[in-house]
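The other protein chains are all here in position, but one chain of the complex has been omitted.
Per-chain numbering from 1; labels A, B and C assigned in written order.
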Amino acid sequence: MAGNTFGKVFRITTWGESHGPGIGVVVDGCPPRIPLDESMIQAMLDRRRPGRAVTSTTRKEKDRARIMSGVFEGLTTGTPIHIMAENRDADSSAYEPYADLFRPGHGDFTYTMKYGHRDWRGGGRSSARETLARVAGAAVARALLSPAGVTVASATMELGGVAARPADINEMAAAVEAPFGCADKQAAEKMADCVAAVKEKGDSLGGVVELRAAGVPAGLGEPVFDKLDADIARAMMSIGAVKGVAVGSGFEAAGRMGSENNDEITPEGFASNNAGGILAGISNGDEIVVRVAVKPIPSISITQNTVNREGEPTTVSTSGRHDISAIPRINVVCEAMLWLTLADHWLRQEAI
Amino acid sequence: MAGNTFGKVFRITTWGESHGPGIGVVVDGCPPRIPLDESMIQAMLDRRRPGRAVTSTTRKEKDRARIMSGVFEGLTTGTPIHIMAENRDADSSAYEPYADLFRPGHGDFTYTMKYGHRDWRGGGRSSARETLARVAGAAVARALLSPAGVTVASATMELGGVAARPADINEMAAAVEAPFGCADKQAAEKMADCVAAVKEKGDSLGGVVELRAAGVPAGLGEPVFDKLDADIARAMMSIGAVKGVAVGSGFEAAGRMGSENNDEITPEGFASNNAGGILAGISNGDEIVVRVAVKPIPSISITQNTVNREGEPTTVSTSGRHDISAIPRINVVCEAMLWLTLADHWLRQEAI
Amino acid sequence: MAGNTFGKVFRITTWGESHGPGIGVVVDGCPPRIPLDESMIQAMLDRRRPGRAVTSTTRKEKDRARIMSGVFEGLTTGTPIHIMAENRDADSSAYEPYADLFRPGHGDFTYTMKYGHRDWRGGGRSSARETLARVAGAAVARALLSPAGVTVASATMELGGVAARPADINEMAAAVEAPFGCADKQAAEKMADCVAAVKEKGDSLGGVVELRAAGVPAGLGEPVFDKLDADIARAMMSIGAVKGVAVGSGFEAAGRMGSENNDEITPEGFASNNAGGILAGISNGDEIVVRVAVKPIPSISITQNTVNREGEPTTVSTSGRHDISAIPRINVVCEAMLWLTLADHWLRQEAI
Partner (left out) sequence: MAGNTFGKVFRITTWGESHGPGIGVVVDGCPPRIPLDESMIQAMLDRRRPGRAVTSTTRKEKDRARIMSGVFEGLTTGTPIHIMAENRDADSSAYEPYADLFRPGHGDFTYTMKYGHRDWRGGGRSSARETLARVAGAAVARALLSPAGVTVASATMELGGVAARPADINEMAAAVEAPFGCADKQAAEKMADCVAAVKEKGDSLGGVVELRAAGVPAGLGEPVFDKLDADIARAMMSIGAVKGVAVGSGFEAAGRMGSENNDEITPEGFASNNAGGILAGISNGDEIVVRVAVKPIPSISITQNTVNREGEPTTVSTSGRHDISAIPRINVVCEAMLWLTLADHWLRQEAI
């Protein structure tokens, strides 16, 4: 039973392979009468477009989004919104050497084991290009929630082992166009050095992204399984490169005592935010705070051992147009998944 | 839209409050002809029963599980399996002082904001007692997968800041009855000191639990959203005390280079397991490795500031029968959520 | 993938076999703060209790419903509501002769083909006793919608070939306790003769039930697949004895011209109701009108040919405590399914 739909009330279903004719998303469950046009989608898509950051692939794609349904005279109609973009600069020939072997860290092996037949061109369905559809869908979620006062921002907190100092949500929002999506200029300079060195070696880098959402009212989240933090965790971990998710004090909470980690409550609100804005799986009105661990891009030009489809040993070194790090292009994808989760829970809360 | 169902094919729906007449679970989607009896459920329930560990509440509950349907002559029939246990030793009067105020770190505030009416007795639905139903459901999942060669184990890797040395799955399985569920005896002794000191202060402790599953075949997991790691993350984060989830190298991956983090492939299998057994959201046949961050129990006897329902400042200090740490009772709950996730994906893979 | 859950937002999951320890339902998704007590459930259950009508089985069951969770101080809490009733007067020995053969018209054959193992006692899960749980769940739906002005009624329109004259919703509601649930006294007298004759022969009877719902606002129903009429059709056809469903002019529409079947619209509302209150899958504010065809009870004391589990020919004649007709006990079950469908779509409409 396949799993290409996200959300229960605000639902997206994505389709498309990296080197097929296009990529798209059907948004079902967006309420009617929400102002929506292609420029709102394009603005978010442009943030994940390849070729903009020094860490990014040189693949050139305009990623021009087209609304195919569900919008009439500038307003949503309550019917499914289909958004698609064509794939243009796909060069499948670069992938032919990998058609019959399994690149380490990629889905080549597991897709083959699961499906027995896979589109190897550009990684097919397991390509990060699939996230274009998520971002397009999230632009609709944003169009729904933004007028209600919800804001989402992200920033790079670590890249290649270089940590940035903490930033508040405004600093994070201001850093959208900053190098590496990092709100800490000095850290970003060190990151630049690190990236240059690693690029030289043909290696790649991981990092940590922090996300914050403000303006989320208390009450979102559906215990006991569809808790807001549970669905956020799933949303983030569904992104290919993400290997860890933490809410609020996260793994630091493990080393604390209750008296340190509890957020006392005052008539003015919570005295601290170790909860990351979520208590017992329900938003508490405070800022939602999430951190995700991003693994290094598995495509590297250093030679690695692997096997081919017949299980015979071979080696591989990837020379395609790959990112050095999923950061900062992944940041907007993480934001997208947060928008989508919030929109779904926003509407779920309407129905109680 | 409420969220008390977990899973899409192997589905559990739980019901019950801490101090209501009972707690139960309906398992829908278990295949027919699986041997199942109450002792198999009881064995798992006994591991989370209160009053067994030094960190645990002194509430006495037999937690006697009864199968109400779906099993005939010792075999499942393919129809819904309802399992329930009565609540007996519930003392609601101890909660009366908290009926009109919000205990920090608990769901009192958010349940009130969301529902406008809540059963405050023993935490009502937000009580950890709710996990009894999950464990009962997981016993059915285990009855399904265990004969197919799947094993799941967990161990405490950190408690109160004391870290344990790494353990393999056999050591973990052997530590089920060990102090604090910890496979490292020396660490456990230090944990004991720490627990004693914290108990003295009336405070509580967090920690880290590691889970491993062996015998999981390659192919489980449904990209792009219902990836195996995404669903595991959601499963773990749906447990009240869990604030972080990591798969494989997790947050450590953030500081690594691709050449370090990729698992090379040999004719004998993967040369390392930084992936934690999951590649591109699909199991790769290697051991599934998951870590969760457990926050300290919010109920402490140290006085804390809070507000009452009217928003007026007050203080609270909890003197009920509470655990010092969710560990080690939570360990079997984490295992339960892993069994449930694996059973669901096991059957989902059947349907492709 | 099993199917014991009905509804997407207002959801019920039922469990239980005819001769197991009990029957129950978990209602998930009922909003909080709805007044609910056991008497409201009992009132609906009493209408389907065996032994009340001349057409009914003589099995004696008190069918005493108990609320196990989700209600606190007389109000729903927004958490799962579990309602159960014990099975007491189950006499499984009467079913032993059928344990190894397939009763014509029953699920014995198909349950065996599907599951390979079945609880044959009293029909197990395929028993009409399962509908007790639906009615209990529907009592919660009614508690939600009734204060909003929704009413549902049903009446028998045909029994054993005897047709009743049309009745409006008030006449239908008034006929709840009338013989055969029929609002037409003269027809009911003929039905009584027919029933007596058929009882004498040991045979059974089918019929037609009409359902009406008033007070349903325009706007319920979710095109293009979860249309209100589509979900009503599914709801009705999920009842064991139902073989046909029609909305509004139903099968009569097949013989009409557009000019006859269209409902003209006036400033005062629709000039006719051939649509049965549903246009393009969405309620139009008019009365919902549904008819269902009920097949004769398959259990008859006339000898019939069948085969046993080994496929060998044998004969069967059922002498247990069976109804002569599913009517009128089925009427409240049909109403229950309509309440459940309306409650689900009521909440779904909230979330757009």
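We take it that contacts are C-beta pairs under 8 Å (C-beta built on N, C-alpha and C of every residue); 3 or more make two chains touch, one makes a residue touch a chain.
Values in this document were obtained by computation on a predicted structure and should not be read as measured data.
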(message) For the chain left out of this view, which of A:Ala2, A:Ala43, A:Ala148 or A:Ala196 touches it?
(response) A:Ala2
(request) Could you tell which one of C:Val198, C:Ala213 or C:Leu342 touches the chain left off the display? (result) C:Val198
(request) Tell me which residue among C:Glu222, C:Glu287 or C:Glu335 touches the hidden chain in the full complex. (result) C:Glu222
(request) May I ask you to list the residues on chain A that touch the chain which is not drawn? (result) 1-5, 8-9, 11, 13-17, 20-22, 24, 26, 28-30, 32-33, 66, 68-70, 72-73, 75-82, 84, 114-119, 124-125, 347, 351
(message) Take the complete complex as the reference. Which residues in chain C touch the chain that isn't displayed?
(response) 1-6, 8-9, 14, 102, 104-107, 109-111, 113-115, 125-126, 130, 158, 160-161, 198, 201, 203-208, 218-219, 221-227, 229-238, 240, 243-267, 271, 275-276, 279-285, 293-300, 302, 304-307, 311-313, 348-349, 351-352
(request) Could you list which residues of chain B touch the chain missing from the display? (result) 1, 9, 29, 31-32, 78-79, 223, 347-348, 350-352
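In this section, only the chains that are shown with their structure count from here on.
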(request) Starting from the Cα centroid of chain C, hunt down the chain whose centroid lies farthest away. (result) A
(message) Using Cα averages as centroids, what's the distance between chain A and chain C in whole Å?
(response) 46
(request) With chain centres taken as the means of their Cα atoms, state the distance from chain B to chain C in Å. (result) 39
(request) Averaged over CA atoms, how far is the centre of chain A from the centre of chain B? Could you give it in whole Å? (result) 26
(message) Counting only residues that touch at least two other chains, what does the list for chain B look like?
(response) 1-5, 8-9, 14, 114-115, 125, 347, 351
